[in-house]
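Of the protein chains in this complex, one is absent; all others appear in place.
Per-chain residue numbering starts at 1, and chain names A and B are given in the order in which the chains are listed.
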Amino acid sequence: MKRVYALFFFVLIMGCISQQQGKVQSIEDLEGKTIAIPGKATVQDFLLQRFLKDHGLNVNAVIVKPPEMIAVLEKGEIDGFIAWEPYPARAYVEGGHTLLVTSHEIWVHHPCCVVAVREAYLEENKDVVLAVLAAHMKATAFIINNPEDAVQIGTEFTGMSEEVVRKAMETIEFVYEPNYEGIKEYLEALLEMGYVSPDDVGSTDQFLGGFINQDLIQEAATYSCSGLNKTVRIGYLRADLHQLALFVAINQGYFEEFGLDVELYVFSAGPEEMDAFGAQDIDMGYLGIAPATTKRLNLNIPIVILAGVNNEGSAIVVR
Amino acid sequence: MNQMRTQKVFIILFFVALWEIVAYAVNSRFVPGPFQVGRTFVQLTVSGDLAEHAVVSLARVVAGFLLAVFIALPLGIFMGWSPRMENFSVIVEMLRPIPPLAWIPLAMLWFGIGFQSKVFIIFIGAFFPILSNSFLGVRETPPYLIEAGRVLGATDNEILRRIVIPNSFPSILEGLRIGLGIAWMCLVAAELTGLKSPVGLGYLIMEARDLGKADVVMAGMIAIGVIGYIMNAVLRWTENKLVRWKGDQT
Partner (left out) sequence: MIRLENVSKSIGDLEILNNISFPVKKGEFLCLVGPSGCGKTTLLKSIAGLRNYAGSIFIEGTQSEGINRKIGYVFQEFSLFPFRTVKGNMDFGLEIQKIPRKERHNIVKSLIELFRLEGFENAYPHELSGGMQKKVAIARAIATNPEILLMDEPFVSLDAQTRNMLQKELLRIWQKTQKTIVFVTHNVDEAVFLADRVMVLTKRPASVKTEFPIKLDRERDRTSYKFVEVRKEILRELEVEYVD
């Protein structure tokens, strides 16, 4: 009987020793490997699939939350991951890992994060929405014109070192105009990938016309008001450097100028934030366009895209 | 007998009807009705997807469960039989209230996101009921049964093997059944937190959640419920077969 137990534990321990697969040196090496994404229907999931299709590759995609990706990569459980900055930068700076492919190389100037609002909230609080958009525009301009200060705020926001944040900012394009064509491309790809159903979309242009509001951002450019005396609940993604504008706006007091009090809600990835929209737990939010569109259609969550936040700024990282 | 079965069927039908009414009234994508969920369920079954996920989940549970049985069962018996082990039970009592799900962060750190970490969580879930029930089964052996064995000339070892353990069967089997039930519940939660391979009922639900497919989520939940129910029923039946001698004793 004792022998059975000894053999059993031996097998168990042998099984526990992680298998290290071959190192990924080039794009072709990715074939058959295990790559982590932050969630299904995230921008990163979308980018990865597009990339694989372009190169005729297949991988085993698994879901890991970005804060855990680097540890899991180093343990050998996955061979690579795709995540938003600054995680790739961190992997490179602190772990010496390789940024195999940047999102720029997958789809030039692809839109990534957007600002969204609950339809019902917009109808009743247009003034607040305009104020938030105005703050967003101002903050975006600040980042572009004051990169050093932006890096400082970035380190506070993400809790990562200056070096990491600096490297990460290299690949992010900060914007504020909503990108109609880019979002349309997303929608068509989502339909193709089977994430959303054509029945729910109907006519693409008609849907997008209602989904994207390109006028409000123009209005916000000349919006001025003070003493709104209201509170707005804004969601964002944990340590997502793309969404730096939100924190710059807080840091520089742009919301206060309008008399606006902001309640922040953090989420581990876009799909989770969409759930909050669905439950009406947040009023506005910064999140990726892919999960926003997917859940807008599949769960009929009534949100509207008002502004862009960034383009590019993701990368596939390997050990 | 037949009356009870008809009653059960009626209750299920009533519940489904109620569900349909609520879904119709709410009319939201968040609350898919039974027909839609049913359709999705059939779709997933026919395509073989559901079976694939279910089998993988079951494999994980069985592995963790067997591991727990292998360790907790003899340990429980030993702890119940040996008076010195009383002190050891203090550690057990301190570990027991920690819900298996709380072990997930540690499991992921120690074992990563693969098969082993799932098995570990399931192991933790099944371990304590099996340990407790084996322990109690042995401890609660009536002393006069042990003495009866003694006067009939049995050694300590023989008393343990031929009297204490058989007498503890009902308790042990119940521990196994409860342990398996908890293991099954733990599995799905464990699968929700990161996986190395995109299969498993928990994974199915997680993926559906990301995509906003509430009907798939519910279909997955139904599958989990049905499998759990079957496992429990099978074990109950086995209990009754193996422990015919228990009768109506209290």
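What we mean here is this: a contact is a pair of C-beta atoms (placed from the backbone, for glycine too) under 8 Å apart; a residue touches a chain by one contact, two chains touch by 3 or more.
In this text the structure is predicted, and so the values were computed from the model without any measurement.
Listed by label, the shown chains that the missing chain touches in the whole complex are B. The missing chain, though absent from the display, is touched by one residue of B:Leu136, B:Ala154 or B:Ile222; that residue is B:Ala154. Where chain B meets the chain that is not shown, the touching residues are 142, 144-145, 147-154, 158, 162-163, 166-167, 169, 244-249.
In this text, only the chains that are shown with their structure count from here on.
Chain A and chain B have Cα centroids lying 37 Å from one another. On chain A, the positions that touch chain B within their shared complex are 5, 8, 12, 15-16, 18, 34, 39-42, 60-65, 68, 71-72, 75-78, 195, 269, 271, 274-275, 278, 291, 294-295, 297-301.
Considering their complex, residues 28-30, 67, 70, 108-109, 111-114, 116, 194-198, 203, 206-207, 209-214 of chain B touch chain A.
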